Structures are given as structure tokens and as C-alpha cells.
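Sharing a structure here in C-alpha cells format.
Missing here is one protein chain; the remaining ones are kept as they sit in the complex.
Here is subunit A:
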Amino acid sequence: MKKIAQLISSAVLLAGLASCAREEAYSSLPPQDEGASGDAPQVVRTAPRVERAGDKPPTPANATGLLGERLVYFDFDKAVVRDDFLPMLAAHAEYLVENPDASVSLQGHADERGSTEYNLALGQSRSDAVQEYLLASGVFADQIEAISYGEERPRALGSDEAAWAENRRVEIVYTGE
């Protein structure tokens, strides 16, 4: 209790690194995206989409096995897809390739620890990582929407390792499901 913490002992200046360069200004604001589904990447299809008016998009509803699994879990502060989830993602990629009318929303999440904003970005990195895998497997970009809810939508309530592990995830949600 008697100690006085010394916050700063010295300050070594970083002169020499300073460039004093100015940032470039963008010419002006691009058109603002006010739409509700503005995340859809603008990609031109290379294969014709089969239009079936009135039909719901296909989904692997009630699928069993790998296609029935919809959750990809992550380690703390990591956005790397673990090897144990690759077979499951391969099954979803195969389904999406075989069903070009099917589409998925990849919803990234983080556990509650740390900052709301960093977790929002981290959840996005996670859904982006899953999206990367699906794209690399031949899924069309316009079949995928990668978004993040950060720490706002926990699957498990509670502040323990089990709950946190359950919440560090990407949920694969098929359109129409």
C-alpha cells in the first residue's frame, strides 16, 4: 500500500520515423448504401441462374450428417477455420455448388469478453474466413452474405468458458430456412 506507482519513467522520442506525409483525400463520398441488404457482393454470374418464380430457394432443411451441422467454432481472438470444421464446410460447399439457387448468410459472433467494437470486427473476420473457404470451393459470391453480430447475439448465456466457447462461432443460415 505504500508504493507509489511510477507510470512513466522515460520517453524516447520516435523522431526520424515521422514523415509528416498527408493522407490522400478521397474525391467525395460514394453513394451511400441505404438498403437493407447492402452486403451482397456485386459479382457478375458466370453461369445462368435457373429462375423458378414462386419457388423458395432450396435448403438442406432437416439434413443429417455434415450438412446438418451449421456451427463453426473458433478459438479466442482467432478467425482461422480449424481443420475439424473443414469436412462440414466441404459438405456445405458441395451443396451450394450443386444448388446454385441456394444461398447462405454467414453470421459471425464473438464471446462477450473484450470490447464490443473489436468483437464486431472479429465476428466479421470469422464470417469472412468461412466465406473464403466456400468461395475457394467453387461457391458463387452472390450465394454468400458474410455479416457479424459481434457479441450481441450469444447462443449461450453465462460468463464461463463453456458459454464463451459456444458463442465464438459462425452460424450458417440458409435463405428460406
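Following the convention adopted for this analysis, a residue touches a chain if its C-beta (ideal position, glycine included) is under 8 Å from a C-beta of that chain, and two chains touch if they have at least 3 such contacts; residues count from 1.
As a convention for this text, contacts and distances are computed from a predicted model.
Per UniProt, the protein behind the absent chain is "Tol-Pal system beta propeller repeat protein TolB"; the candidates were "Copper-binding protein MbnP-like domain-containing protein", "Sodium:solute symporter family protein", "Tol-Pal system beta propeller repeat protein TolB" or "CU044_5270 family protein". From the set A:Asp75, A:Glu117 or A:Glu161, the residue in touch with the chain omitted from the display is A:Glu117, counting the whole complex. Considering A:Asn99, A:Ser125 or A:Thr175, the position touching the chain not shown turns out to be A:Ser125 (whole complex). For subunit A, the residues in touch with the chain missing from this view are 1-26, 28-30, 32-39, 77, 112-118, 120-122, 124-125, 128, 147-150, 152-155, 157, 159.
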